[in-house]
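The chains shown are only part of the set, and none of them has been moved.
Order as written gives the chain letters A and B; numbering starts at 1 within each chain.
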Amino acid sequence: MRILLINPNTSTFVTEKVAAEARRIAAPGTEIVAVTGRCGPAIVSGRAEDALAAAEAMSLAAEYGGDCDAVVLAISFDSGLRALREMLTIPVVGMSEAAMLAACTLGSRFAMVTFGNRAVPIYAEICQSYGLGGRLSNVVSLAPLSDAEMRDPLLILPRLAEAIDETVSRDGTEAAILAGAIFAGITHAVAEKVSIPVLNGVAEAVGIAEMLVRTAPRKAGSGSYQLPAAKKIEWPNPALVSHFARF
Amino acid sequence: MRILLINPNTSTFVTEKVAAEARRIAAPGTEIVAVTGRCGPAIVSGRAEDALAAAEAMSLAAEYGGDCDAVVLAISFDSGLRALREMLTIPVVGMSEAAMLAACTLGSRFAMVTFGNRAVPIYAEICQSYGLGGRLSNVVSLAPLSDAEMRDPLLILPRLAEAIDETVSRDGTEAAILAGAIFAGITHAVAEKVSIPVLNGVAEAVGIAEMLVRTAPRKAGSGSYQLPAAKKIEWPNPALVSHFARF
């Protein structure tokens, strides 16, 4: 089984983090093909950049998705998730989507932990758009991270643990999602410091993608996730133009 | 006052329709600057194409928004609405958003009328994402339109009226939104055939944009709609790159 791991950010250090975590959790026989965005911002931090990342994720999926069995979207806004799910015939799982679905099996309500105040309503809206707003206890936010902290988030382990402890007692939170691809790989370190399960989404997305490949549900033949009709589009990326044209 | 009317589709006949309707409704002294997408599909019909339209709307806004007082997004998926609202300092109104807000002042619950079954859940999700799911009675769908019907939707006036009559009696609908930029300009013709108010959104969006220009609320200085930090991005459109870099 080959899983295409798409990081539509242009930061390769993020791709390396998520790929390492994906490979750590993948079943024997699962190959992780990790790709990085060429267009868009280095790190997506808001609504406008999220829209660019969605388009770039589509280009990457068109270029690299051909011989893969599933896609994992390794960006915590799940940028372009629904677009990819429509345009591809293989399962697509977003990392925050996977974290939320897994969190549903672990506690009554989960919190999302992010940094900076720009992302707070965005994560709430993502959660609500998945129909899971009733399971969300809160989106809590740390101060913005420095470059060094982005690259090594264990530097802020005490702040993460404190934020989780607070939401446990104030909001009745029973599971915490570290929202951000940069947090891939540190969930167990954080979980040791707090009283509740901690997730990030990359690992869960790989597991859910493997499950979907094995259960092999049919591609939608009606509704909003059926393949688009073949269509000529104008777009700078020729792989994307071909992808739309060939159906 | 100058309002930038963005049609991120590449179909100029759609731009002409929405521009005519916008000019018909605009107050004296309001100039409508209408622009058309260069990239993306001729007509956006689903999730993937919507994501491309969002990116294209951003490029158009970066290129043409500079000397305008407000933006009206003249595409019925409101593609890129939140991205534009974040990246610009002027008010931005989506046509379907405007139709829904106006419908709230006219009836208890409104229906959206579209064509084809792909768009049905998409409009429901858009409505829910605006927090207005409780005001939505249904999304009803006609058979897909021919090219001729797309260009002259009065050809399907009887089908539109019939669909509205049905949702009035079955769903208790009290206002109908013709969801689609191609329906600009025909609401009064449809309303004459049915028992409830009929909206399309272009006209309402122009009125709401004018209201916002006159009331002049301050640009967000915190949260998810504050301007992004100045940032170097990679993107084929140089105006968009400059826009992100200059802040």
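Note that contacts are C-beta pairs under 8 Å (C-beta built on N, C-alpha and C of every residue); 3 or more make two chains touch, one makes a residue touch a chain.
Everything quoted here is computed from the prediction, not taken from an experiment.
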Copies of the one sequence in the complete structure-file complex, 2 being shown, number 6
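Here is the rule we use: only the chains that are shown with their structure count from here on.
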Distance in whole angstrom between the CA centres of chain A and chain B is 28
As the complex stands, chain A meets chain B at residues 10, 38-42, 45-52, 54-55, 58, 80, 82-87, 117-122, 125, 128-129, 222-226, 228-229, 231-236, 244
